[in-house]
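Yeah, one chain of the complex is gone here, protein chain that is, but the others are all in their spots.
Let's look at chain A:
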Amino acid sequence: MRALTDFTIASDDPSSGTNGGATLAFSGPMTVASLGAIDARIRHISDPLSQIDMTGVTRIDTVGAWVAWHLAQRTGARIVNCKPEAERLIAAIRKADDNRESVRADRLPLFERVPAVIGDTVIGLANGGLQVLGFLGLYVQACWSLLRRPSTFRTKALIHQMELVGVNALGIIALMSFLVGIVIAQQGAVQLRQFGAEIYTVNLVGRLTLRELGILMTAIMVAGRSGSAFAAQLGTMKLTEEVDAMRTIGVSPMEALVIPRILATMIMMPLLGIYSSFLGIIGGAFLSSLTLGIPFFTFLARIQEVVPLHDVWVGLVKGPVFGLIVAVSGCYQGLQVRNNAEEVGTRTTAAVVMAIFMVIVLDAFFAVFFTEIGWG
């Protein structure tokens, strides 16, 4: 149990020469460890004081000096009987007394804050949209200047990113797609059985995975794996001034960092999408052979007959577009990081959310578009 500060107030004694007002005497240690409990009581003292007696103070630090000095300022009392140590600290505190700044900018009241946040968000979205467009423009420009000077292209960085984005994702995408294929086949079979049309499970699995699910699930997985990694990497490089260092050396961050990442994602995404579709079909075939009585290779042969070739094209066309969206939002958000470590986190989240949202919006657009042009 640590010792605490205490105080007593002795009322006015005419003989002591204190004219009008009591004497407050502190006792015990006056340190940061001992003052917390008693501070509220000291603040509530309303009696007029003429003296603050420090005789009984055993130890004092700047917090004790501050409390005594603050009380003296408030009540107009004099501080008496200080030990030299207390004298020195109070003198130091007196010089550091005029800070009226608030510790953190005050928050607006709720009825102002809510509209302010909504307004900021709307303006932020509009500006963000424009800035993403601007970023895309910069990217195209950088690609153009790269085309004119192809020798500056960073093949190694591209290959490295292709490995990170594509090759390292093979395992998780295979597992995910295989399971999704099983789920589609199983659920589809349950519904189709009601019409005695279980054989159409093959069409369902084949067309759904190749047209939609293979590439969509892959895009979501890549957004979570690589889009977030781009944002966090570039954001941290921005914070540690690596990006600025590159610029001063004459290396364009666009060429060195952004182009390899975007290109790698655009190249790998259709490949991963097709791979995912195949694994989905295998999953479906696996389940069908187990529960529907359709042999594994018969299922695969049927796929060839019932899935039109344009379904494969639909999946392949979407691939690079989704790759572009995922990589651009990752790189863009990463390069927007400023000031502090928290930004890296919020920007990474924003990159993933933006990528997945845009992918789904564009997927809806593609679905309508391809049906309209007769690839239904």
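Criterion: a residue touches a chain if its C-beta (ideal position, glycine included) is under 8 Å from a C-beta of that chain, and two chains touch if they have at least 3 such contacts; residues count from 1.
The criterion applied here is as follows: contacts and distances are computed from a predicted model.
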item	value
Which of "ABC transporter ATP-binding protein", "TonB-dependent Receptor Plug Domain", "Phosphatidylinositol alpha-mannosyltransferase" or "YciI family protein" matches, in UniProt, the chain that is not displayed	"ABC transporter ATP-binding protein"
Footprint left on chain A by the chain that the document does not show	2, 31-33, 35-37, 39-40, 43, 61-63, 66-67, 70, 85, 88-89, 91-93, 95-105, 338-342
